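Only a single protein chain was left out; the remaining protein chains are all shown in position.
Chain naming follows the written order as A and B, and within any one chain the residues start at number 1.
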Amino acid sequence: MTVSVEVQSLSKLIPQKTLLRDVNFGVEESEVFVIIGPNGAGKTTLIRLLDLLDKPSKGRIKFANTEIKDYSPENLVKWRRKFGMVFQRTVLFNAKVYDNVAYGLKIRGTDDETIEKKVKTVLKLVRLSGFEQRHVHTLSGGEAQRVALAQALVIEPELLLLDEPTANLDPANAMLIEEVILNIARERKATVIMTTHNMFQAKRLADKVALLLDGELIETDTPEIFFNQPKDPRTLAFIEGKIFF
Amino acid sequence: MTMYVFLESLFNALRLFFLVNPDVLDITLLTLRVSGTAVLLGSIAGIPTGAYLGLREWRGKKTTIRIVNLILRSIINTFMGLPPVVVGLVVFLLLRYEGPLGFLGLVFTPTAMIITQLILVIPITIGVTISAVGGVDKAIREKALSLGATNREAAFAVLKEAKIGLLTAVIVAFGAAISEVGGIMIAGGNIWLKTSTLTTEIVDAVQVGEYELALTLGVILLAIAFAINIILTILQIREAKH
Partner (left out) sequence: MRRLSKTQLVIVLLVFVFVTVAIVGEYFLSRSRRLVLSTTTSTWDSGLLGYLLPIYEQRYDVKVDVLHVGTGQALQIAQGGDADLVLVHSKELELNFTSQGYGVHRIGVMYNDFIIIGPPSDLAGIRGLTNATEAFRRIKTAGDLGNVIFVSRADKSGTNLLELKIWSLLGLTPKNTTYSWYWEAKTGMGNVLRICNEKLGYALTDRATWLSFKNELPNLKVLVQNDSVLFNPYSVILVNPDRYPHRNHQDAVKFVKFLISVEGQTLIQDFKKEGETLFYPLARDVPKAVELGFENQQEELVWYDSHT
């Protein structure tokens, strides 16, 4: 229950701007792949392309060795139903926590009893047990982001896409979310691709780290090599905090 | 104090006219039937159309689509301000015996009034729905898509977020329908106890100098609008409170 991801010569252009240029990387099954880079490097663009929300200008995306050529709504839904996605900015439906978490299951036609069980389990996982009947407007920022994570997890994704999931959170909430991500990767063997601008987070979570600068993928390595013996001088500069973001 | 005066005249109005004058009850029921049906049908037609157009505006990235959207929007905005008498006249001319739809035999019937109000109400429900959909966070649609929703399911998720706006569409439409007089007078003919509503009877009562009757009918009209708005507003507040 997991997919590999391969990206070849991926580019995304908008009028008068190149957001991504010739990006290549591969993510194996059950791997945690962390893309690190300053703000504006193109991290969100990349994650959105992977969730098939945008269409690449050039290049290929392969999931489980199958290239996505068909961007028809039906095909997109088919693939997205294997994915879970957490956006950088927390967005929730104007409803109770339960309905928010259950949404993904409901549209998949899951029966009410199973939904109830799964929602309960996932809420426990993100430490929000008993929050079912709370309206999302009453939640703190950290709690809301945990609900967003629960929404993505409840459908038991084969691929989990996370766009700076802890960017705006306090350390305690950030740590909690990191724990959950590790848990999903290890216990459920889901493939995880996440972006962050926090090097320490990358170190803690990643099986592989990639640096994205100005829409280009500079270097991809295991954390040990990436942080200790970077091959590219720009990586070293980034690690040493000489690139501002 | 104002509230007290209002309630007192309201009480008087109800006592006098539902007990003493049963015709007023008939007129009130007809008013509700005509405006209620028009708003109901108008919402059934207008809200989905408005939702479609509103969601269409979101995806408008190409210039051509944007221009089409702009034109559509302008047309709807224009129709939102249609003069009721003109609509009534056109409906009358269509439905009269010698008109193109005369064979239906609908001229001077409540149905003719419903058609008139429907034409007035549909652009309103469309327009307000477009605004309501436009007010929803654009990220909601992608959120739903990312959770595996089809385009249609994502559209429903957006509409659900716009619930208060859709309710507003109904309130605004009902307010416009029940207070309308010029259009239904022409298309309905203002036939006593057949096509006479509270508003047309107010005009008649003023015409013959029965200001007190006119005012009482006005109070009933106001009370209905008030009651329906209270119900809808409670729903709105309940939605917004969460």
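Definition applied: a contact is a pair of C-beta atoms (placed from the backbone, for glycine too) under 8 Å apart; a residue touches a chain by one contact, two chains touch by 3 or more.
All figures in this text were calculated on a predicted structure; none of them were measured in a lab.
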{"item": "Selected residue (touches chain absent from view) among B:Arg66, B:Lys138 or B:Lys194", "value": "B:Lys194"}
{"item": "Sole contact to the chain not displayed, among B:Gly102, B:Gly134 or B:Gly175", "value": "B:Gly102"}
{"item": "Candidates B:Thr28, B:Asn69 or B:Thr111 - the one touching the absent chain", "value": "B:Thr111"}
{"item": "Residue in contact with the excluded chain [from B:Leu25, B:Leu40 or B:Leu222]", "value": "B:Leu40"}
{"item": "Touch residues of chain B, complete complex, unshown partner", "value": "33, 36-37, 40, 44, 96-99, 102, 105, 107-111, 114, 189-192, 194, 204, 206-209, 211"}
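Assume only the chains that are shown with their structure count from here on.
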{"item": "Interchain centroid distance [CA atoms averaged], chain A/chain B, Å", "value": "46"}
{"item": "Complex contact set, residues of chain A against chain B", "value": "51, 53, 73-74, 76-77, 80-81, 83-85, 87, 89, 91-96, 103-104, 107-108, 135, 137, 151-152, 155"}
{"item": "Touching residues on chain B, where the partner in the complex is chain A", "value": "137, 139-140, 142-151, 153, 157, 160-161, 163, 242"}
